[in-house]
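With one protein chain removed, the remaining protein chains of the complex are shown where they sit.
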């Protein structure tokens, strides 16, 4: 069994190597990887070598938006069997700590997460992972769609953290992939008006093609207010301005990670509105709902895909795609193609 | 201005009369009624003269699922203007009591509700009502759709009361109009599997044509469990059996009104599952979201309509439609056609 | 090391035997038992041999309200050390299933629970249990108080399930130990008026001595309504009558286990009030708060104790205490005294 992997060996450096044949532990499964989405965090690790406190200190395989076919399972695995098509939830929690026992496994301090240093990811042919992170998908769902269940999960969880209710008017700042999936999630959960903002006209055009309303972030903002803010831009000043557009009792979910150490919020001005600001760290418990929403056609994640890469050879280009092709939105790599 | 009204003057008796020209009070509006849905409660009042403690004691105009065009407004009305197309929320709360101040205006003990004794309803040409009960609709929405925002609101509120979350598997017992709108609402709020049960094959067929799964209520039930139950059948034994199909921490919303004084729940058997049972009384705050979901095409309430009646002349037939045509589901009357 | 145990060998039969010296597994601890409360469920197993689907099929050690001193710990135990005084949470969940991962470990289908067939309990000198079920207590807290953290947890969780908020008026039906701890919990969480009902004058007198209001359950009920019901009586007709006393949007937590298969609720009558009925299955995550509330003096669980038993010899009498001494409320056994 070949197990070729694309390994980041330095800033903007990829080497290819054969990894050992994967041997699943008793709770593990081996998955033949059929699709991997390229995420902005992959690109940041590749170009900068760190995200916040997570620092790339040695060779690492990137890629964590992924799906494939189960090839083998360990002795104690009961939830999947060889041959099953699955979407991969990239985090493996300890199942023992206070956070896990509280139902917040995504906040587990021992979480092992694909492509987050020091853990390897999915830009390889065969992935070994705890089988409990695998979610079977229906035959009607493509592997590409299944890989994009991961970013969609971010959008769903952001809506959850914002206590989004049917009928809410939603402002999404930033129309990159995470802004788009947040808007898609909001629509699938019953939001009323959904407006995306960005400085990129091509991104706004894509958003409009999906049926969303848009605003240019660099133009004077219209006099329009919202119940919910999903902040995905993380650009200076965006958060404060967007918070000011929330109605009384409005709710904001912070998804984008700001570069500044401290981000300013107009507290005294907004306290009378009694806003609630929820920080967002990935997701929990979202795969079943995300799979159902995609499989039933209520969310069309495919519409985000602008580029495909067969095999791993062009992975460096794929990781730098936003630089080479600014109008790209989401690339999918198939390591086994 | 003609103001012909269809008045229930006794059990299964209708008389037509001209009502006085409506004069709006300072907070009122006059609405030219363009569509009225016939509800099961209208039929029950017409055939039996009472629902629970609400007893028809004199002539009454029935009909409370309605929409039309604003013709005139009182001096203090600011939210609508003459000429606007509106959906009518049929309840007018006191805005003063503890329930109103708690945000639960639908539980206001002083609520005035169309076609609930002693208050008249909408089977007439011109309705006078507090303008704050009127919700403008977009041009793209038909009056029929706007009238059906009322039953859809019951479905949305049932989902709310059941704490429905994205990904929940939902069992809806009873595939009449309220079961159907509950299923539609659940889908629009992100539910995963949605199964409707009924004894009527024609109703199940209609449900399947809308994309829902179905079960015959009089056949052995499959071994399948759910997160949420929306109980709309109110038939003997249905509730207890359906509660037994809920998963741990499952939630049930009780919408249907049982004829028996006491309805049995298998408490000792189900306490270990820690179910939550929520009673449902109409709705609150649902018009904006219901209008948005219909206007955007996420919910197709039109699919429920099986019969239309132009003018009020056939109102007695429309009120007895279920008896005359068992395969009917929802009739719409246009008093001004 | 002696490990004498009181073993139920048949209906109302106790035998004493020496159990093997406890050997903790890697995650286990051995606890020298210093106090065990006698619970109504112990008595029911002893007199009837079953509770619902849980059937005593062989010799069993009863007792699950307990506290003691850690004597030894397994190799992987980190949360407690030998010598520590601890309260014992009697359930050991699998930490792997959907319920555990959702934060609902008390609904784990694989839960191993002290003194629930087929698992042995704490009427013995030394208990071996997963160390993660042990909660250190301050020196100021007695072992008796620590043992009663278990029933208090039921009361706290019942309040949680009833969504009890500060200022709620609370009706507690049944003034036995669980009714009492529910009332204590409600007071410690900010409830306003708290009324206990029972047919036993001695229980009501005890409740009044703790500062609660009371009503005779067999007298005409006063015209008084409530926001929250905590149902601990499980006597015929009590639930329906108590539900009728709830205000609009009232919430009921069902704790008592009814003997009847089906318990009647006046659904059509109460749906307009939009009540919520929450079933209650023990508790989750309550030990830290219960310990804090007792240790700080905000809850005086000691006031419940009416009888003490030194050593295990009188365990049969203790288990039948309610029969022998009807005015008893809670007995504490010290197996090592």
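Letters A, B and C mark the chains in the order given here, with residues in each chain numbered from 1 onward.
We take it that a residue touches a chain if its C-beta (ideal position, glycine included) is under 8 Å from a C-beta of that chain, and two chains touch if they have at least 3 such contacts.
Predicted model, so just to flag it, every value in this text is computed and none were measured.
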Looking at B:2, B:18, B:81 or B:96, which residue reaches the missing chain?
-> B:96
Looking at A:58, A:222 or A:272, which makes contact with the chain not pictured?
-> A:272
Which residue from C:8, C:122 or C:188 sits in contact with the chain not drawn here?
-> C:188
Tell me, which residues in chain B touch the chain that this view leaves out?
-> 95-96, 100-105, 132, 285
Across the whole complex, the chain not displayed is touched by chain C residues 156, 160, 165-167, 187-193, 285-286, 288-290, 292-293, 296, 298
Note that chain A touches the chain not displayed via residues 52, 99, 102, 104, 106-107, 109, 161, 239-240, 248-249, 254, 257-281
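By our rule, only the chains that are shown with their structure count from here on.
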Determine whether chain A and chain B, two copies of the same sequence, contact each other through the same residue numbers or different ones, counting it as same when over half of the numbers at the interface appear on both sides.
-> same
Busiest chain-chain interface by contact pairs, anyone?
-> B-C
Distance from chain C to chain A - Cα centre to Cα centre, in angstrom | 44
Would you pick out the residues of chain A that each touch at least 2 other chains?
-> 285
